[in-house]
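Take a look at the structure below.
Omission of a single protein chain aside, the complex is shown with its protein chains in their original locations.
Up next is subunit A:
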């Protein structure tokens, strides 16, 4: 039996643990995921990756394969949706392994939580949860290569070391390439975790290194490791979900009930069946409420190509029964907003309180009050939902661009009455996700249709109209804030009421209040150092499907709080930056539980406190880079600032904005200061910040889905507006802030987004004196 190392001590006692990671009991994990459990519910509280269903895995044999020709194949098990995780996680492994990037390939894992650990790609978690397991997996593989070389040379393993793609004997000039060692290394036992030594930072070649475009300059141009999918993307070869081609495939589009909960009264498909290429129509039952990840039902048109299916759908005559939709059929978002605004005038469920807010408001020298509104939005990833499923009787295969492979596999298995093991879900590239593709409803639709065409792959294609009309919408939100200022303008009281439907309504009877994890997104974690604070969450019912949208409830919370801080500074006659720093108070670390937040993005509050010092640092950096002290930028032009802490990272943005006479907003420059702890692949961190900035501009200026009588009023990019190039800042500068030695790794994909809209609206105020309290800005400046 081959073994690794020279002593019996290396017998692999913890191998079982190595394979399974630290998967926790799933009931608790689900509860924790939803913020429904507190520490007291479980004897052993788990955090981070260990608290996720399936936990983490760091077995080298799961993630790393080396072939005789030296090719290193790294398996990526997270969804690639533009954040660059296929490149970044592979770089982590390659660096620790000592692999030459030019000889690294990345393979995409199928859905298999038991094998790979958690694959649910949301919450800006991929890097912070997988950085360490990946390094350990690669360090284990490296040790196996080193042992194989030592065995071959008959020398102790501590006499050998790994250089780039080869192992060398330090005392002689012998060397063996990874490929030459691969077969022998594969036979070795996986080393025990405590035998691993990770490379010191000084030996890292890829991790943390600035490459590529840094604020306009190309850095380390010739040594930048190319993005894994870069070449395929620019040549049109990259395979997204939409691009999967199968022999004998059927193409379907579905006419879904226009209102959530409505059902079919009657269908006339005679014209449809006359359309060339249409094969069949199939009526799909909706699964009722709560909607969860279930299909909405409707009438599917199955055809020989997409165009025939679309034309066939246009020809359907369907009468819908609105009765089962109940209140949803009367949902008009404008009325709903007014109702929430009225309700915001009265007290609601208190979620955090300190000091005496009544007294503070009564004794105030001045009070400031404002109510803010953020509308529904659709994620609208550039690739609309699409999925292919083939049902073979006792097995099924799916190909789909999904953020949550596990839920997809479960959904397909459930729809086809198969055991989980009988279903294979192939993860494709995602043409954007933003939370939409966390929900596998569209794959389940394909599975249901496939069950009627045994042996034939069936593709369900969503059109853009489907995508926007039937989104899992970002919740509308009304936030009312009231502050007490003393005679020096100093804040003495803060009363914030937040009202929006909860994502909980998607899965259970409508809770009508935000769950812990929703409040924990910047509402009860509001960091200001004010003597009297009361935070309330009055009721708000859901009337459509509410779901995650990149950064989720951080969006309205940050927009309201950071707009209001600027209004307070104005009322106090103070500079906004100085006032914001004063509101934040002295640098200090706060346990989120002090703020009644038991969630903390799933992270250990000891490791991830709310760090006021890091908040101050990003504010100071962004304002300095933007030359805040020289605020006067001329007529109808001004600077706006906002800061927000989310996904355990810290972001501040300053925008330099001009509003022309026609009311058009021109963004001259954005300075983004971002602290996510160690930036593993700074180049992709910068690109995420740039992209979030653009998306946030759309949230501020353009994007709204409104409802009338239960129906979304927008359904394509002609009326659901998202940013175009003309809306982007002329310049974006991203400044990565060093959070300090003990700064733990934070999220990247989402935390750039929340402060964009308030920074932009604050800049619009500086430019025009017009205070925006209702999004989007649209024609409010005209």
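Everything that follows uses one rule, which is that contacts are C-beta pairs under 8 Å (C-beta built on N, C-alpha and C of every residue); 3 or more make two chains touch, one makes a residue touch a chain; residues count from 1.
We take it that contacts and distances are computed from a predicted model.
Per its UniProt entry, the chain excluded from the display bears the name "Isoquinoline 1-oxidoreductase, alpha subunit", taken from "Cysteine desulfurase", "Isoquinoline 1-oxidoreductase, alpha subunit", "Lactate utilization protein C" or "4Fe-4S ferredoxin". The chain not shown here is touched by just one of A:306, A:392 or A:604, and that residue is A:306. Note that of A:729, A:751 or A:776, the residue touching the chain absent from this view is A:729. Here one chain is not drawn; of A:130, A:178, A:206 or A:251, the residue touching it is A:251. Contact with the undisplayed chain is limited, among A:96, A:110, A:180 or A:383, to A:383.
Residues of subunit A that touch the chain left out of the display are 80-84, 212-213, 216, 218, 221, 226-227, 229-240, 242-243, 245, 251, 276-277, 305-307, 310, 380-384, 429-434, 461, 463-464, 683-684, 687-688, 690-695, 716-718, 722-726, 728-732.
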